[in-house]
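What you see is the complex with one protein chain gone and the rest in place.
The letters A and B name the chains in turn, as written, and every chain counts its residues from 1.
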Amino acid sequence: MIELIHNYWLYFLIGQYPDGPLGGLVLTLLLGAAALGLALPLGVVLGLARTSAHRAIRWPVTALVYVVRGTPLLMVIFWAYFFLPAVTGHQTSQFTTMLAALVVFNGAYLAEIVRAGIQGIPRGQSECARALGLSYWQTMRAVILPQALRNMLPSLVAQFVTTLKETSLGYIIGLSEVSFIAGQINAQVLTQPVQVYTTLALTYFVLCFGLSQIVLEKRGARSVVTR
Amino acid sequence: MIDFRNVSKFYGSFRALNDVTETIARGEVVVVCGPSGSGKSTLIRTINRLEPIDSGQILLNGEDIHRPGLDVDRFRSGIGFVFQQFNLFPHLSVLDNCTLAPMKVRRLSETEARERALALLDRVGLADKAHAFPAQLSGGQQQRVAIARALAMEPPLMLFDEPTSALDPEMVSEVLLVIRDLAHHGQTLVCVTHEMGFAREVADRIFFMDEGKILERATPEDFFERPQHPRTKQFLSDLRSPFARSV
Partner (left out) sequence: MSIDLSIVLSGEFGQWLLRGFLLSIELTLVTLVLAFPLATFVALLRLSPWKPLQGLGFAYVEGIRNIPLLAHLMFWYFGATQLLPEGTRTWLYEHDAESICAVVALTLYTAAFMAEDIRSGIRSIPTAQFEAARALGFGYLRSMRLVVLPQAVRITVPPLISQTLSLWKNTSIATVIGTAELMYQAQRVETATFRGAETFAVTTVAYLAVSGVITLLGVLYQRRYPVRAA
């Protein structure tokens, strides 16, 4: 076991870099952060659309959100994998494919979180802002969204933890994130699958559990993982 | 200044406003009172279009407030509204609460907005709390900030929807004093309240409402000494019961 770690820790951490693309745990983290970073604005836009007073905006977005949430992430990844090259005109890397799939998928989930956050702000707040003469957009930007996003923080952290776990599906399209690397290591070593996969499991555990504990320290809740 | 012409409003089958016709002049101080569910809050909320109406017209300075093409936000910025629940923005400081609308809607610079806000906070007696947050203030203090916030837009008309009903008794007078001060400075003011002592002292006219209609409108003296409508008399005698706190 010690020898295993000694030989492969760097590979596990950063993949074949610099002799190849960045991989391993670092890639997992980068992918997760990028995915959530891009999904959040999308989620806010979709969440706003979900609370819109205009049916022409609300219904299509609601339908979109329901379709995305009813489909397995793996399916979304395959759609991206097979059709992004056709749509964009050039070969898309596994990273981009995975990123696109994660952004769309998490955007739909965040839309629901944002919607709940917005609807959780007391009506009096928006009434008052409108009574002062602020427009709908000014009200959202200056009064409602700042409060809603603050209230949503635990859900956002939960979503980040979930996104990190979702990066593992990059394995299926050959993206060299940490689960894929573990598979590669196992294929090379052959005789220590339990050790390899236990290490993989432990890595995710420390990462995800650690993240949720750091944020929840401040809020007194016990855990944040929901999917 | 404000004209109600045959205004009716329904919530489903419940008639909240029943063919109301009335005029409020510029500079007038009007107090609206009546039992719960009488439509007094609804009436005041229709003035700045927080509630839509089902029939009739409301005119502000001779113009229909529901005319198509009206910029609703601009219209509302000319009317100050103070809510029963204060509705201060908890994520902004007291000062920022008061400068937000002037800066965003009137396009004042930060310096001008701050100057105006600080002057108003001083007027309501809270200049020293400019950098505090709403959560740190008492109910009475929050409501006074809410009044300063509304005044920061320099509105020709101020509306108060039961401004002291959510306050503990000992904080009611600090808020009423501020409103009285506004009245004495010539502000056009419509106030929905149960505080009859305040009404008697400050109002030019008192409206008594029940079941969506203005049943009586009179000067304070006429209202308290010579009520005409039977229900007004009933209301006043209930107020004079040993346990009533006003009058």
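Heads up, the rule we're going with is that a contact is a pair of C-beta atoms (placed from the backbone, for glycine too) under 8 Å apart; a residue touches a chain by one contact, two chains touch by 3 or more.
On a predicted model such as this, the values are computed, not experimentally measured, just so you know.
Peer 1: Among the chains present, which touch the one that was left out?
Peer 2: So, taking every chain into account, the missing one touches A.
Peer 1: Considering the whole complex, which of A:Met1, A:Ala33 or A:Leu74 touches the chain not shown?
Peer 2: A:Leu74
Peer 1: Could I get the residues of chain A that touch the absent chain, sorted low to high?
Peer 2: 66-67, 69-75, 78-79, 82-83, 161, 165-166, 168-169, 171-172, 179, 182-183, 186, 193-194, 196-198, 200-201, 204-205, 207-209, 212, 223, 225-227
Criterion: only the chains that are shown with their structure count from here on.
Peer 1: Residues of chain A touching chain B in their complex?
Peer 2: Per the stated touch rule, the residues are 122, 124-125, 127-135, 138, 142-143, 146-147, 150.
Peer 1: If we count contacts the way the header does, which residues on chain B are in touch with chain A in the complex?
Peer 2: Touch list, chain B to chain A: 48, 50, 73-79, 81, 83, 85, 87, 89-91, 100-101, 104-105, 149-150, 153.
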